[in-house]
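Everything on this sheet refers to the single structure shown next.
Apart from one protein chain that is not included, each protein chain of the complex appears where it belongs.
Chains: A and B, in written order; residue numbering restarts at 1 for each.
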Amino acid sequence: MIDVKPASSGSDRIWMWIAIGTAFAGGAFVQRMGFFDFVQKNPGEIWKLLLEHIQLVGISSAISISIGVPMGILLTRGFMRRYRDWVLNFLGICQTVPSLAVIAISMTYIGIGPKTAIFALVIYGLMPIIRNAVAGLAGVDQVILDAGRGMGMNSRQLLFRVELPNAMYIILTGIRTSTVINVGTAAMSFLVGGGGLGDLIFTGIAMVDPAYMLAGAIPTACLAVFMNWGFGKIEKWIVSPGLVYD
Amino acid sequence: MITFERVSKIYPGTNIPAIDNVRFEVPEGEICVIIGPSGCGKTTLMRMINRLIPITSGVISIKGQNVSEMDVIKLRRSIGYAIQQIGLFPHMTVYDNIATVPRLLKWDKQRIAARVDELLSLVGLEPDIFRFRYPRELSGGQAQRIGVVRALATDPPVMLMDEPFGAIDPINREVLQDEFLRIQEKVKKTIIFVTHDIHEAIKMGDKIALLETGRLVQYDTPEGLLVNPKNRFVKDFVGADRALKRLDLLKVKDAMMQNPVHCHMEDDAEVVSQHMLENELTFLLVADQNEKLHGYVNHYELKGHHGKVKDLVRPMTITVKPEQNLKDALSKMLSYDIGIVVVVDDDGKLLGVLNTRTLLSVVGETYDERGGVWGKITSRGRI
Partner (left out) sequence: MEIWHFITQNWRELITLFGEHAYIVGIAIIIAIFTGVPIGIWISFNKKAAEIVLYIAGIIMTVPSIALFGIMIPVLSIFGHGIGSVPAVVALVLYAQLPIIRNTYAAIKNVNPNIIDAGVGMGMTRSQVLLKVQLPMALSIIFAGVRVAVVMSIGIGAIAAYIGAGGLGHYIFMGINQTYDAMIKVGAISVAIMAIGVDYIFGLIENRLVSKGLRLS
């Protein structure tokens, strides 16, 4: 039953060996750079910075979500609907502004410290969330809204029972994108004194110490990949199985 | 039940009314079809009833209550609403879709569950199979059924249906229409049914309201619309074949000749043969003592036979039921290439005959006493 397609299982095996080989080579490489030694000697510091990093991401993403989703909802209500395209365009332009520029400019106005970092992360993280919330809510089929209204739902019921569940996948995608980008941007908060794993990366690069640098880069990369994976799971769990997306 | 009194709708920014001074009344328990060419305002008129579109002037009332004075949410919850694009909520299961309004009205769980099962069974969908399916897992016809059933969920006295069978193929549409009429026989809702299909209107409607650019041109029974079109527009709209369309409306029992000439199984062949010769009959129907149809006899075979009629009786290839419409009967006659069909009830009892001449007499005004190859058929009963 398992080997119905020998050709494809053969290519599967090749891919598997390539993956194992790459992982092995990567492991050997970071070993040579002294990564594992460094981790063994400084578990406390890495742990502390990792927690700081998670805190930065957690706080800023939570704020972004709690501002962004309601903003997205407001922008699709009543008279605001007229400005929807305009707002989406504007947000699209904002999104092209590089993260480093946002952080740097925030610093010149607020100064140094975790507050600046969180402020910049919130601003940068807001755009994909609002954008997707607006796009998701605006994309809900008019027909089912009409059906809901005709069945006697008031606007609150319509929002919570019909619009949000149907837009949920796109809204969550925005949150996912925002959070994953946030993990990377948070690494730059070191520049404005925000702490986090960026400390190890920037210092490592400045000191030309690969082990130090990798001790920051690898956990940051893993955190981002993990977040992405985790949100994928959450999406499957929250979004109704009646809706299918490719 | 539902009355429209001088109802008008003028969309903001326009001068021409979308609905112009419409007045008519839909009696309780009837299906009123609103029909007209596209853009005539039929959907607008319907949507004004549950106030999805606000009324500009005039009064729409349900059971004497002005809808404009009712709480809009309560009003909508008390009216079943089914639309062409179905509008099933894709994120909800069939169960949740049907349960939507019951939940809004805070029914308890058991009552909802029982109601959902009842409704699914009503449209022939096995509850255990369909209850937890999502709309994307349904065929077009199944989705339409769920859409209609969802509108029926709280057993509302009034239903609004906007081309509820519009999105499916003609064959399935016929099936659904029949099914719906069968359900309506039982539930007796007052229904506003919007369509652009005159066939559907004639089939479904107890009354038809024909609109032209927002004005009510004729409000009549389907029969009335076909027989007495009020003006040129109505005539054109119902079509040149409006006579044929009457076949949809009339039942076999309305047009058949009752108590047709026939003989019994135990009758003597020679007597019957003699009778057929005298009356120029080539064929003759055969029944038994209980008037149950057994078939027919052929005069050529019967001639010179000594014995009973039943020795030579041949089975009848096709029969029709009195409740079928004339179109079905005609199509049977055409496809079997015969000029006559016999009408029997569910027990096989001989009720009457229908031939092309009687059909013509219904559709047109000509009537011929002679009945084709069967010879002259009279309603003389047993010979």
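As a convention for this text, a contact is a pair of C-beta atoms (placed from the backbone, for glycine too) under 8 Å apart; a residue touches a chain by one contact, two chains touch by 3 or more.
Since the model is a prediction, treat every value here as computed from it, not as a measurement.
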Chains still shown that are in contact with the chain withheld from the display: A
Option touching the unshown chain, where A:Leu49, A:Leu91 or A:Ala224 are the choices: A:Ala224
Residues from subunit A at the interface with the omitted partner, ascending: 8, 11-12, 15, 29, 33, 93, 96-102, 104-105, 107-108, 180, 183-185, 187-188, 191-192, 198, 201-202, 204-205, 208, 210, 213-214, 216-218, 220-221, 224-225, 227-228
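Heads up, the rule we're going with is that only the chains that are shown with their structure count from here on.
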Chain centre separation (subunit A, subunit B; CA means) in Å: 58
Subunit A - residues contacting subunit B, complex: 141, 143-144, 146-154, 157, 161-162, 165-166, 168, 239-244
In the complex, subunit B residues that touch subunit A: 47, 50, 52, 73-79, 81, 83, 85-93, 100-101, 104, 134-136, 150, 160
